[in-house]
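Contents: one structure, followed by commentary.
Each chain you see keeps its place in the complex, though not every chain is here.
Going by the order they are written in, the chains are A and B; count residues from 1 in each one.
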């Protein structure tokens, strides 16, 4: 288990990405699985800064990673406002160009690309987002090949 | 992120390298806006050396495509999309919205 805290700023995103790539490497995820984790975490952290904190420099993002034989768990914690993801509807990803929303893809990517996604809010403790990515056969194989 | 912009006779080529996330995407959007504010709506985005693109980057793409395609005056085309980014564009349903080229020459030559 590794925990690291980052300032809630957009220029932390590149460092968070690097940190996550280190973890996905160690977990032996294949290139594409690693990319989906990096992207899901990036989307979640952007949302924390933009929506939970409402601006940059309002608080930290804490990132805890656990690797086991079955997969990789990443927990993101912030002290911003609570959020009920159930209220967010799926974006239109099939309509004509003019009907396409330019917002609302972040959560969609997180849900599509992670195997489990859980949002929790405890007053006093803030928000906790748990992302879980299973090892696929392919990724296990690519680990063995190393 | 590193952006290079070259203006050709019939189109503009934007090459983006590195990482597009919420921190850097505004620069890409600004590059596109400068081009379209200039009355130029035929743009090719070269992505071969792009490592990462979040939904903030997708936002810049879709907004620019809307501006470019309006009144049939042009379009944004995508060039040399890396595999992982292609998968993201695909999941977001962007593939039918953009012409895609393997190399810049065919992209620039198509305008």
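The criterion applied here is as follows: a contact is a pair of C-beta atoms (placed from the backbone, for glycine too) under 8 Å apart; a residue touches a chain by one contact, two chains touch by 3 or more.
Only a predicted model underlies this, so the values are computations on that prediction, with no experimental measurement involved.
**Q** Only one copy of each distinct protein chain appears here; what is the full stoichiometry of the complex in this structure file, written with the labels shown?
**A** Copy numbers over the entire complex come out as A x2, B x2.
Methods note: only the chains that are shown with their structure count from here on.
**Q** Using mean CA coordinates as chain centres, what's the chain A-chain B distance in Å?
**A** Computed value for the inter-centroid distance: 25 Å.
**Q** Under the touch definition given earlier, write down the residues of chain A that touch chain B in their complex.
**A** Spelled out, the residues of chain A in touch with chain B are 10-11, 13-14, 17, 31-32, 35, 38-39, 42-43, 46, 49-50, 92-94, 97-98, 100, 102-103, 105-106, 108-109, 112-113.
**Q** If we count contacts the way the header does, which residues on chain B are in touch with chain A in the complex?
**A** Where chain B meets chain A, its residues are 19, 21-23, 52, 54-56, 58-59, 62-63, 65-66, 69, 83-84, 87-88, 91-93, 97.
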